[in-house]
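Note that one protein chain is taken out, while the other chains of the complex remain in position.
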Amino acid sequence: MIENIRLAIVGVGNNTSALVQGINLHRRTGTLVGVRQPQIGGFGVGDIDVVTAFAMSDGKVGCDLHEAIFMPPNNFGPLEAELPPSGVTVRRGLVGAEGIDDVAAAFDGAEVVLYSAPSGRPGTALAYAEAALRAGAAFINTTADPVARDPELLGRFEAAGLPLIGDDLASQFGSSVVHRALLRLLEERGLTLISSYQVNLGGTEDFRNLVENPSTKKQSKLNALGTDRVQMAPLGYLPHLGSQKVAHINIEAQGWGETSVNLDVHLKVHDPSGAAGVNIDLVRLAASAKRAGRGGYPSEVASLLKSPPGTAV
Amino acid sequence: MIENIRLAIVGVGNNTSALVQGINLHRRTGTLVGVRQPQIGGFGVGDIDVVTAFAMSDGKVGCDLHEAIFMPPNNFGPLEAELPPSGVTVRRGLVGAEGIDDVAAAFDGAEVVLYSAPSGRPGTALAYAEAALRAGAAFINTTADPVARDPELLGRFEAAGLPLIGDDLASQFGSSVVHRALLRLLEERGLTLISSYQVNLGGTEDFRNLVENPSTKKQSKLNALGTDRVQMAPLGYLPHLGSQKVAHINIEAQGWGETSVNLDVHLKVHDPSGAAGVNIDLVRLAASAKRAGRGGYPSEVASLLKSPPGTAV
Amino acid sequence: MIENIRLAIVGVGNNTSALVQGINLHRRTGTLVGVRQPQIGGFGVGDIDVVTAFAMSDGKVGCDLHEAIFMPPNNFGPLEAELPPSGVTVRRGLVGAEGIDDVAAAFDGAEVVLYSAPSGRPGTALAYAEAALRAGAAFINTTADPVARDPELLGRFEAAGLPLIGDDLASQFGSSVVHRALLRLLEERGLTLISSYQVNLGGTEDFRNLVENPSTKKQSKLNALGTDRVQMAPLGYLPHLGSQKVAHINIEAQGWGETSVNLDVHLKVHDPSGAAGVNIDLVRLAASAKRAGRGGYPSEVASLLKSPPGTAV
Partner (left out) sequence: MIENIRLAIVGVGNNTSALVQGINLHRRTGTLVGVRQPQIGGFGVGDIDVVTAFAMSDGKVGCDLHEAIFMPPNNFGPLEAELPPSGVTVRRGLVGAEGIDDVAAAFDGAEVVLYSAPSGRPGTALAYAEAALRAGAAFINTTADPVARDPELLGRFEAAGLPLIGDDLASQFGSSVVHRALLRLLEERGLTLISSYQVNLGGTEDFRNLVENPSTKKQSKLNALGTDRVQMAPLGYLPHLGSQKVAHINIEAQGWGETSVNLDVHLKVHDPSGAAGVNIDLVRLAASAKRAGRGGYPSEVASLLKSPPGTAV
């Protein structure tokens, strides 16, 4: 039997909560609902042990991981009535670039480091990647900050036989994925796009951050859709939505004879689940590549990321 | 310059109206809106001349084709303020299997016969195919009646170097196409389908026929979607919709951690346009294959048909 | 303190399940969510004791009421993890008109009889009303069968000082209520209605019955809307919806300058809750009128019924 993956997690937000809770739910019930691949490289969904976790907020540091994931501003779940203690005490995360060796040591022999902190702190992301490299661990950057897109760093991971995965997680089933699929279908069938818009509403802390710093994300979404006929309405932070994300997508097109075609989509998902459903694959892909001695960027992760190596920073 | 395609049309309903009007609109304005392929085998959208047309209703027979297409129960268009006479007088269609040679003669040297009558009269469809074979013309069956799925007949077309295309037209952008694309996306991204439904409402004569004989069509739609978790609500014939078709599609799924994902789609299209946008390609594909001496079923039409040769009758 | 209402219930379907469970939920938690009037005639939501209940199906007869409400084809709830036994054993309902005195006796001193059986058995409805009259109890007919619209019967209830309430329950918040409100708003604001449709989908046994016998219900719905510009799509029985009901309502109108106004509504409710939320008021109104000696039809119930006395049978 395969040895479990030893995982270090940086960031104890909703996405980490969804990942940790989902693994526990699977272990208890065997559920494979919403799982893209039951086995990756021989690893099942439950074959992951979190060995250490880092957070920045005073409230979370020092708590058991299974308590910390429910602390505000987290608002995902709970998925189950009870969650036994994890045995992992949340440590204080890195503040600057100092202490990289300490962090490397604190990874406690993890073979994969999942970096799941908020976007917008590129220096911190790079510092954790550096620590992973020193500790001999694979690194996954789920934020929009450029890490895997740093060619020099990628080269060093490759040389060390360590996988480096990133950047910017594509949600398992979010508005960009659905919108893009419909625009492609339109094109395949020969319809002419007249106009299109997308409205995104959410209630998580991550969403609030995006609302306050919309520019990069908006551009990134537009790039993903590959057309300038799509307009993005301003993001709406609506606290009562909690961990739910709501999107309204409209597509106005014309078919044969210039007759109108209207398509309106209303999508409701839980954002942290959408992230965790991808992270569960990335962690297993990273571990599998590492054990096979394949360093650098494993191309099989492409459909799970928005900004892989080689795309614009 | 390539010689225009000589086309015979059987059936002067909404779909024929949309095809004929769209060709004229293109000729006048050069529009390529809603056109999947500007050129097929060297033929542009306007390189088609209707040389003869057959209808069954007393009102249409004897009229110029450009008048007949606006007669009730037709309710599509008009696309333009004025449409000059076509010069083609609508003839009375075949009633039984008698007179096949007369029909063959009446095709007036057409190289392609487009069979666009209502579904549900398999004998008549076969008789027109027989007439096309005798007249040395390619044959396109857009109805659900089995013609191209008749192996013996297909063999005879093949032997004669004549294309035979069918059966059952897939609309350019209808509810089946959109629903199937979304269900596939769900699967690709690893979500678990819980339930799904589709409601179809329309106001054309074709739609009224379907409402009165729903069984085959419903099963065909379910087959097309490839899952038994989709429920089809009864078709609703709502006359005020005219040539517009409205669909409500719902998909309930679960993602990671068994959290809910809801997707609701509201689609509005003009049904006759959806048919004509496919017929404009089938006619050019048929003419192109015929001129190249390729008889039988041309495999490049597969994505435009629901029941190609080899599928269940 | 006011004495609790003694209630007899005829019919142990989803609506009765929702009523009984909701009363228990209120008693345990004090919740007033979804309650139109906390007090009616001095009665709170919890001041109702079910003293007897009648069903027709072999499975339910002989069971405790709190078990019977979960037996198939019922598919509502449960609202709470546990429901203690009610102490009321479900009795076999009346088959024909024979045995009215036996039924009257079996009401066990109930002051209100709530008739909540399926529509379509007018003789049975009248027999239970007769039994209630003999037993000195108020009678509520929630079905579309004419009971309160029978002037002679209404006169006898009035003479006996017993309330008679009916016919045909209006759901607390169903598609008719929402559609009518929007059509009225349109009119108030001076818009011109062009067309409108309503699609109703449901998964309960009641809904299946309606699908199989749509005519009366459809007409009744159209009457309720008060315009012939509304088209009702065929009802769709989609078992996976369970006790949920889904409606799609479309309104196409024109405003100043003949510009278009489109309104699309997507409504999701739990049908049995919509019935119980009205029944909880009808029972209290009936008891209140009875204790005040007011026989006949109490006009204050008008907005809760579709076919009050005086409307067409």
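The letters A, B and C name the chains in turn, as written, and every chain counts its residues from 1.
One rule holds in what follows: a contact is a pair of C-beta atoms (placed from the backbone, for glycine too) under 8 Å apart; a residue touches a chain by one contact, two chains touch by 3 or more.
Quick caveat, the model's predicted, so the values are computed rather than measured.
S.K.: Taking the complete complex into account, which shown chains does the hidden chain touch?
M.R.: Looking at the complete complex, the unshown chain comes into contact with A, C.
S.K.: Looking beyond the chains shown, say which of C:V61, C:A160 or C:V178 touches the absent one.
M.R.: C:V178
S.K.: Considering the complete complex, identify which of A:V246, A:V261 or A:V301 is in touch with the unshown chain.
M.R.: A:V246
S.K.: For a quick check of understanding: of C:I48, C:L153, C:L169 or C:A276, which residue touches the chain that isn't displayed?
M.R.: C:A276
S.K.: Just the residue numbers, please: which parts of chain A touch the chain that's not shown?
M.R.: Per the touch rule, chain A residues meeting the hidden chain are 194-195, 197, 199, 201, 229, 231, 233-236, 238-241, 246, 248, 250, 264, 266.
S.K.: Residue by residue, what part of chain C touches the chain that was omitted?
M.R.: 18, 21-22, 25, 31-37, 77, 79, 172-173, 177-178, 181-182, 185-186, 189-192, 253-270, 273-274, 276-277, 280
One rule holds for everything that comes next: only the chains that are shown with their structure count from here on.
S.K.: Both chain A and chain B are touched by which chains?
M.R.: Intersection of chain A and chain B contact lists gives nothing.
S.K.: For the two copies chain B and chain C, what rotation in degrees overlays their C-alpha atoms? Round to the nearest 5.
M.R.: 180
S.K.: With centres defined as the mean C-alpha position, give me the chain A-chain B separation in Å.
M.R.: 44
S.K.: Go ahead and note the Å separation of the Cα centroids belonging to chain A and chain C.
M.R.: The answer is 49 Å.
S.K.: Give the residues of chain A touching no fewer than two other chains, as numbers and ranges.
M.R.: Each of 264, 266 in chain A touches at least two other chains.
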